[in-house]
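The next block holds one structure in the form of C-alpha coordinates; read it before the comments.
And now, chain A:
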Amino acid sequence: MPTWGMGGCSVFLEINDLNTYYGPSHVLQGISLTVAKGEIVALLGRNGMGKSTTLKTIMGLAKPKSGQVVFQGNSIFGNPPHKVSMAGIGYVPEERRIFPNLSVEDNLLIGVKGGVIDQSNPDAWTLEKMYEVFPSLKKRRTNKGANLSGGEQQMLAIGRALMGNPSLLLVDEPTEGLAPIIVEAVRDILAEINKMGVSILLVEHNLNVAMSLAHRVYLMGKAHIGFVGTVKELDNNPDARAQYLEV
Partner candidate 1 sequence: MRKVLKSVSFFIFLCLTASLFLIGPALAGGEFKLEDMSDMSDFDPNNFQNPTGDTFKIGVLQIFSGPGAGNGELFWITTCWVAHDINKRGGIMIDGKKKLIEVIKGDTMGKPATTKKAAEKLVLEDKVDVLWGTSGSHLALVIQGVADRYKKIFHQSLSMSDSLMDEKNFNKYTFQTMWSTNQVGETTAYFYSQRKKEKKFYIICQDYLFGHSLAESFKKGLTKYYPEAEVVGEDYHPLFAKDFAPYLTKAKASGAEVIFTGDWLPDGGNLVKQARQLGVNVPFANIFIDEPNALSAIGPEGTKGLVNLNQYMGDANNEKGMAFGNKWKELWETKWEAPYNTLLYKWPGGTIGYAVETTYWMLDVFNRAGSSDPEKVIKVWEGDVYKGIGGNRLEMRACDHVVIRDTYATEYVYPNPWFTELSSGTEVFTIPAEKSMPVDGARCK
Partner candidate 2 sequence: MSPVTAMYVAQAIHGLTYGMLLFLVASGLTLIFGMMGILNLAHASFFMLSAYFCYQVVAWTDSFWIALILAPIGTGLVGIIVERFLLRKVQKLGLGHIGDLLLTLGIALVISEAVKTIWGTESHQVLIPPSLQGLVTVAGLEYPIYRLFIIGLSLVILGALAFILFKTRLGMIIRAAVSDRDMVSALGINMPRVFMFVFGVGTLMAGVAGVAAAPMLTVFPGLADQIGLDAFVVVVVGGFGSLLGAVVVSLFLGELNSFGIQFIPRLAPVLVFLFMALVLSFKPMGFFGERDE
Partner candidate 3 sequence: MNKFVRNLIMWVVFLAVAGAAPHVLGIVKTNVLVELATFALFAVSLNLLLSFTGVLSFGHALFYGVGAYTTALLLYHVEGFPLIPALLLSGLAAGLAGLILSPLLVRVTGTAFAMLTLAFGQLMYILCLKFREVTGGEDGVAGYDIPPLNIPGVASLDMLDSTVFYYFTVVVCVIGIMIMWFFTKTPLGQVVVGIRDNSLRVDYLGYRVRHTKAIIFALSGFFAGIAGSLFALFQGVVSTDGVLHVMVSFYPIMAILIGGIGTFFGPILGSGILIVLEDMIMRYTERAELVTGLLFIIVVLYVPGGFVWLWMGLVARFKARKLRMSKEVEA
(Lines give C-alpha, C1' and ligand atoms only; values in the text may rest on other atoms or scores of the structure.)
Protein backbone atom coordinates (compact mmCIF):
# COMPACT_ATOMS: atom_id res chain seq x y z
CA MET A 1 0.00 0.00 0.00
CA PRO A 2 1.58 3.24 -1.07
CA THR A 3 1.73 6.07 1.35
CA TRP A 4 -0.37 9.06 0.72
CA GLY A 5 -0.27 12.49 2.11
CA MET A 6 1.04 15.88 1.33
CA GLY A 7 4.62 16.49 0.38
CA GLY A 8 7.46 14.05 0.35
CA CYS A 9 9.01 12.43 -2.63
CA SER A 10 6.10 10.10 -2.98
CA VAL A 11 3.87 12.94 -4.16
CA PHE A 12 3.66 12.53 -7.83
CA LEU A 13 1.07 14.92 -9.01
CA GLU A 14 0.20 17.93 -6.98
CA ILE A 15 -2.53 20.37 -7.85
CA ASN A 16 -2.98 23.54 -5.91
CA ASP A 17 -5.81 26.02 -6.05
CA LEU A 18 -6.58 25.39 -9.70
CA ASN A 19 -9.07 27.71 -11.38
CA THR A 20 -10.50 27.16 -14.82
CA TYR A 21 -13.13 29.06 -16.73
CA TYR A 22 -15.20 28.10 -19.73
CA GLY A 23 -15.98 31.51 -21.05
CA PRO A 24 -17.55 33.26 -18.05
CA SER A 25 -18.35 30.02 -16.32
CA HIS A 26 -16.02 29.35 -13.39
CA VAL A 27 -15.93 25.58 -13.70
CA LEU A 28 -13.05 24.83 -11.35
CA GLN A 29 -12.96 26.94 -8.24
CA GLY A 30 -9.71 26.36 -6.43
CA ILE A 31 -9.27 22.63 -6.83
CA SER A 32 -6.40 21.06 -4.89
CA LEU A 33 -5.48 17.41 -4.98
CA THR A 34 -2.52 15.11 -4.95
CA VAL A 35 -1.72 11.72 -6.36
CA ALA A 36 1.10 9.71 -4.86
CA LYS A 37 3.29 7.31 -6.73
CA GLY A 38 1.60 4.01 -7.35
CA GLU A 39 -1.72 5.24 -6.05
CA ILE A 40 -5.18 5.09 -7.53
CA VAL A 41 -7.13 8.17 -6.68
CA ALA A 42 -10.80 8.37 -7.56
CA LEU A 43 -12.49 11.65 -8.22
CA LEU A 44 -16.19 11.20 -7.63
CA GLY A 45 -19.26 13.31 -7.77
CA ARG A 46 -22.41 13.83 -9.76
CA ASN A 47 -22.43 15.01 -13.32
CA GLY A 48 -21.48 18.53 -14.16
CA MET A 49 -19.39 19.09 -11.04
CA GLY A 50 -16.14 19.58 -12.96
CA LYS A 51 -14.49 16.17 -12.68
CA SER A 52 -13.76 15.84 -16.38
CA THR A 53 -12.67 19.43 -16.51
CA THR A 54 -10.14 18.73 -13.80
CA LEU A 55 -8.59 16.01 -15.93
CA LYS A 56 -8.72 18.15 -19.03
CA THR A 57 -7.04 20.99 -17.23
CA ILE A 58 -4.22 18.75 -16.05
CA MET A 59 -3.85 17.47 -19.59
CA GLY A 60 -3.65 20.94 -21.06
CA LEU A 61 -6.85 20.52 -23.07
CA ALA A 62 -8.58 23.18 -21.00
CA LYS A 63 -6.72 26.35 -20.24
CA PRO A 64 -6.40 27.02 -16.49
CA LYS A 65 -6.45 30.59 -15.30
CA SER A 66 -4.49 30.26 -12.10
CA GLY A 67 -3.09 27.69 -9.71
CA GLN A 68 -0.33 25.13 -9.73
CA VAL A 69 0.05 21.79 -11.41
CA VAL A 70 3.27 20.03 -10.50
CA PHE A 71 4.14 16.67 -11.91
CA GLN A 72 7.26 14.84 -10.71
CA GLY A 73 8.63 18.08 -9.39
CA ASN A 74 8.11 20.07 -12.59
CA SER A 75 5.39 22.56 -13.18
CA ILE A 76 3.21 21.57 -16.11
CA PHE A 77 0.72 24.33 -15.50
CA GLY A 78 -0.54 25.73 -18.80
CA ASN A 79 1.57 23.39 -20.91
CA PRO A 80 0.13 22.30 -24.26
CA PRO A 81 -1.21 18.72 -24.30
CA HIS A 82 1.70 17.19 -26.14
CA LYS A 83 4.16 18.45 -23.54
CA VAL A 84 2.02 17.14 -20.70
CA SER A 85 1.87 13.81 -22.45
CA MET A 86 5.61 13.75 -23.04
CA ALA A 87 6.14 14.42 -19.35
CA GLY A 88 4.59 11.03 -18.67
CA ILE A 89 0.87 11.51 -18.25
CA GLY A 90 -1.50 9.36 -20.24
CA TYR A 91 -5.10 10.31 -20.93
CA VAL A 92 -8.10 8.07 -21.40
CA PRO A 93 -10.89 10.46 -22.27
CA GLU A 94 -14.56 10.35 -21.61
CA GLU A 95 -16.38 8.66 -24.49
CA ARG A 96 -13.05 7.12 -25.50
CA ARG A 97 -12.46 9.29 -28.56
CA ILE A 98 -11.07 6.45 -30.62
CA PHE A 99 -9.90 7.53 -34.07
CA PRO A 100 -12.74 6.05 -36.08
CA ASN A 101 -10.96 5.84 -39.44
CA LEU A 102 -7.79 4.21 -38.06
CA SER A 103 -7.34 0.49 -37.49
CA VAL A 104 -7.05 -0.84 -33.97
CA GLU A 105 -3.36 -1.38 -34.37
CA ASP A 106 -2.84 2.15 -35.72
CA ASN A 107 -4.86 3.51 -32.84
CA LEU A 108 -2.40 1.82 -30.53
CA LEU A 109 0.70 2.78 -32.48
CA ILE A 110 -0.24 6.44 -32.61
CA GLY A 111 0.16 6.47 -28.85
CA VAL A 112 3.82 5.44 -29.03
CA LYS A 113 5.99 8.40 -28.08
CA GLY A 114 8.16 9.43 -30.97
CA GLY A 115 6.77 6.57 -33.00
CA VAL A 116 9.44 4.07 -31.98
CA ILE A 117 8.92 1.44 -29.33
CA ASP A 118 11.81 1.50 -26.90
CA GLN A 119 13.11 -2.07 -27.15
CA SER A 120 15.89 -1.50 -24.63
CA ASN A 121 13.45 -0.89 -21.82
CA PRO A 122 11.98 -4.21 -20.71
CA ASP A 123 9.08 -2.44 -19.02
CA ALA A 124 8.07 -0.56 -22.16
CA TRP A 125 4.74 -1.47 -23.67
CA THR A 126 4.91 -3.31 -26.96
CA LEU A 127 2.12 -4.49 -29.23
CA GLU A 128 2.72 -8.07 -28.08
CA LYS A 129 2.47 -7.12 -24.45
CA MET A 130 -0.60 -5.07 -25.18
CA TYR A 131 -2.34 -7.92 -26.94
CA GLU A 132 -1.51 -10.16 -24.01
CA VAL A 133 -3.28 -7.79 -21.66
CA PHE A 134 -6.09 -7.06 -24.13
CA PRO A 135 -6.63 -10.28 -26.07
CA SER A 136 -9.89 -8.94 -27.49
CA LEU A 137 -7.97 -6.22 -29.32
CA LYS A 138 -5.67 -8.72 -30.96
CA LYS A 139 -8.60 -10.35 -32.69
CA ARG A 140 -9.73 -7.05 -34.09
CA ARG A 141 -6.38 -5.50 -34.84
CA THR A 142 -7.16 -4.72 -38.48
CA ASN A 143 -10.66 -3.43 -37.82
CA LYS A 144 -11.43 0.25 -38.01
CA GLY A 145 -11.87 1.98 -34.67
CA ALA A 146 -15.41 2.94 -35.57
CA ASN A 147 -16.43 -0.71 -35.85
CA LEU A 148 -15.55 -1.71 -32.29
CA SER A 149 -18.03 -2.31 -29.52
CA GLY A 150 -18.10 0.05 -26.58
CA GLY A 151 -16.07 -2.28 -24.38
CA GLU A 152 -13.47 -2.83 -27.04
CA GLN A 153 -13.24 0.89 -27.63
CA GLN A 154 -12.65 1.40 -23.93
CA MET A 155 -9.89 -1.19 -23.90
CA LEU A 156 -8.39 0.44 -26.95
CA ALA A 157 -8.50 3.87 -25.38
CA ILE A 158 -6.67 2.56 -22.33
CA GLY A 159 -4.21 0.65 -24.47
CA ARG A 160 -3.58 3.69 -26.64
CA ALA A 161 -2.70 5.76 -23.60
CA LEU A 162 -0.50 2.99 -22.19
CA MET A 163 1.55 2.75 -25.39
CA GLY A 164 3.14 6.03 -24.38
CA ASN A 165 4.43 4.39 -21.19
CA PRO A 166 2.89 6.92 -18.84
CA SER A 167 3.65 6.87 -15.14
CA LEU A 168 0.33 8.51 -14.42
CA LEU A 169 -2.92 7.71 -16.18
CA LEU A 170 -5.90 10.06 -16.19
CA VAL A 171 -8.96 7.93 -16.77
CA ASP A 172 -12.33 9.56 -17.37
CA GLU A 173 -15.51 7.49 -16.88
CA PRO A 174 -14.09 4.22 -18.19
CA THR A 175 -17.17 2.14 -17.42
CA GLU A 176 -19.83 4.48 -18.70
CA GLY A 177 -22.38 2.78 -20.90
CA LEU A 178 -20.75 -0.65 -20.63
CA ALA A 179 -22.41 -3.95 -19.84
CA PRO A 180 -21.78 -5.20 -16.27
CA ILE A 181 -19.46 -7.96 -17.37
CA ILE A 182 -17.32 -5.53 -19.32
CA VAL A 183 -17.30 -3.17 -16.39
CA GLU A 184 -15.69 -5.92 -14.35
CA ALA A 185 -13.10 -6.49 -17.04
CA VAL A 186 -12.23 -2.80 -17.22
CA ARG A 187 -11.88 -2.66 -13.47
CA ASP A 188 -9.58 -5.67 -13.47
CA ILE A 189 -7.42 -4.18 -16.15
CA LEU A 190 -7.08 -0.88 -14.34
CA ALA A 191 -6.07 -2.77 -11.22
CA GLU A 192 -3.53 -4.75 -13.19
CA ILE A 193 -2.06 -1.66 -14.75
CA ASN A 194 -1.76 -0.11 -11.35
CA LYS A 195 0.14 -3.17 -10.15
CA MET A 196 2.61 -2.58 -12.96
CA GLY A 197 3.44 0.70 -11.28
CA VAL A 198 1.20 3.18 -13.07
CA SER A 199 -0.54 5.70 -10.85
CA ILE A 200 -4.14 6.43 -11.81
CA LEU A 201 -6.39 9.42 -11.34
CA LEU A 202 -9.84 8.06 -12.00
CA VAL A 203 -13.11 9.82 -12.63
CA GLU A 204 -15.95 7.40 -12.21
CA HIS A 205 -19.63 7.52 -11.55
CA ASN A 206 -19.92 3.84 -10.78
CA LEU A 207 -19.28 3.91 -7.07
CA ASN A 208 -18.81 0.20 -6.93
CA VAL A 209 -15.94 0.27 -9.37
CA ALA A 210 -14.41 3.34 -7.87
CA MET A 211 -14.51 2.11 -4.31
CA SER A 212 -13.08 -1.25 -5.17
CA LEU A 213 -10.19 0.25 -7.10
CA ALA A 214 -9.23 3.42 -5.35
CA HIS A 215 -6.92 3.92 -2.45
CA ARG A 216 -8.13 7.35 -1.85
CA VAL A 217 -11.20 9.34 -2.86
CA TYR A 218 -11.97 12.95 -3.57
CA LEU A 219 -15.61 13.95 -3.76
CA MET A 220 -16.46 16.91 -5.92
CA GLY A 221 -19.32 19.25 -5.34
CA LYS A 222 -19.96 22.10 -7.69
CA ALA A 223 -16.55 23.12 -8.99
CA HIS A 224 -14.87 22.36 -5.69
CA ILE A 225 -13.53 19.44 -3.63
CA GLY A 226 -15.93 18.56 -0.89
CA PHE A 227 -14.38 15.56 0.76
CA VAL A 228 -11.00 13.86 0.87
CA GLY A 229 -10.28 10.54 2.46
CA THR A 230 -9.57 6.89 2.10
CA VAL A 231 -12.19 4.52 0.86
CA LYS A 232 -12.74 3.38 4.36
CA GLU A 233 -13.29 6.90 5.61
CA LEU A 234 -15.86 7.47 2.91
CA ASP A 235 -17.58 4.25 3.85
CA ASN A 236 -17.89 5.57 7.33
CA ASN A 237 -19.21 8.91 6.27
CA PRO A 238 -22.77 8.52 5.04
CA ASP A 239 -23.29 12.29 5.16
CA ALA A 240 -20.62 12.94 2.58
CA ARG A 241 -22.00 10.18 0.43
CA ALA A 242 -25.50 11.47 0.67
CA GLN A 243 -24.42 15.01 -0.07
CA TYR A 244 -22.20 14.32 -3.05
CA LEU A 245 -23.27 11.04 -4.53
CA GLU A 246 -26.61 9.60 -3.73
CA VAL A 247 -30.11 10.35 -4.70
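The candidate set was assembled so that all candidates are chains of the complex that A comes from, given by their letters.
A few notes on this one:
Rule of thumb we're sticking to: a contact is a pair of C-beta atoms (placed from the backbone, for glycine too) under 8 Å apart; a residue touches a chain by one contact, two chains touch by 3 or more; residues count from 1.
Computed from a predicted model, the values in this text were never measured in an experiment.
Touching chain A in this complex, out of the candidates 1, 2 or 3, is candidate 2. Those residues of chain A lying in contact with candidate 2 across their complex are 59-61, 80-82, 84-86, 91, 93, 97, 99-102, 106, 109-111, 113, 115, 160-161, 164.
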